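Removed: one protein chain of the complex. Kept in place: all other protein chains.
On to chain A.
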Amino acid sequence: MAVYHADALVIRSREYGESDRVLTLFSREMGKIQAVAKGVRKPKSRQRAGAQLFTYGDFLIHKGKSLDTVSQCSPKESFSYLWSDLDRSLAASAMAELLDISTISGQPNAELFTLTLTCLFLLEQYETSLLLSAYALRLMVILGYRPHLGDCVECGERLQGERLFFSSEAGGTLCGRCRESYSGRMVRAGSIAFMRQLIQADLSKLDRLRWAAWMREEVLETLRHYLEHKFERPLKSWRLGNTISDGLERHIRSLNGKEGKEFE
């Protein structure tokens, strides 16, 4: 039976069967991999820690006919700060979800791997939504979906004014003439410029950037809309993180109001 090593990060971990977990790993060499970790929900399992969401480590994997099996994991980092911080935990989960829906299995992308790992390390110190936004934008750049920010996607005209028209459909900002055939939203020029900085700034100096609450809200919304439009799916962790940190009272009211409402 073929065995291989993977330098990888656990980006999904689902309970499976009696005591197993199915892991989605994002590895440096092979991209996304699915593998079963057997018996890891038993308290005495030695592979327990390695099967936890967000564990980064060296995985020894047996190639199987239908599903591969993790036979050993040596964790290098478990990002334990995530266990005691709800907002950061949800941001990490939003990053993992985004990575999962934007990639297909077996396609290596070392740049994306490095970005994800770096951002998980930085998330411990940096402002949560700042890092999440920078991660999302840079992931889009790596995958070839860099949004046009500041000039018109269609005709290239330099845009001026306090508010610019951003269209997820067109993939960026549009001038007055070109916007006719697109749906979109008005976004303040400051937010557009800030998104440019989130892409260009040195990741390790990201914490020097400052943004006002309105800008944060606008960037997060514009980005979420853009990402959901591109991948044609709701970003569930991203949405939950937002409702919990920004509108807890409204959130509680909605919990009391609806029973068993479909989560989307």
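Here, contacts are C-beta pairs under 8 Å (C-beta built on N, C-alpha and C of every residue); 3 or more make two chains touch, one makes a residue touch a chain; residues count from 1.
As a convention for this text, contacts and distances are computed from a predicted model.
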Name under which UniProt lists the unshown chain, selected from "Sarcosine oxidase subunit gamma", "(2Fe-2S)-binding protein", "Leucine/isoleucine/valine transporter permease subunit" or "Recombination protein RecR": "Recombination protein RecR"
Footprint left on chain A by the chain that the document does not show: 12-14, 16-18, 43-44, 46, 48-49, 52-54, 75, 78, 80, 82-86, 89-90, 93, 96-97, 100, 236-237, 239-240, 244, 248, 251-252, 255-256, 258-264
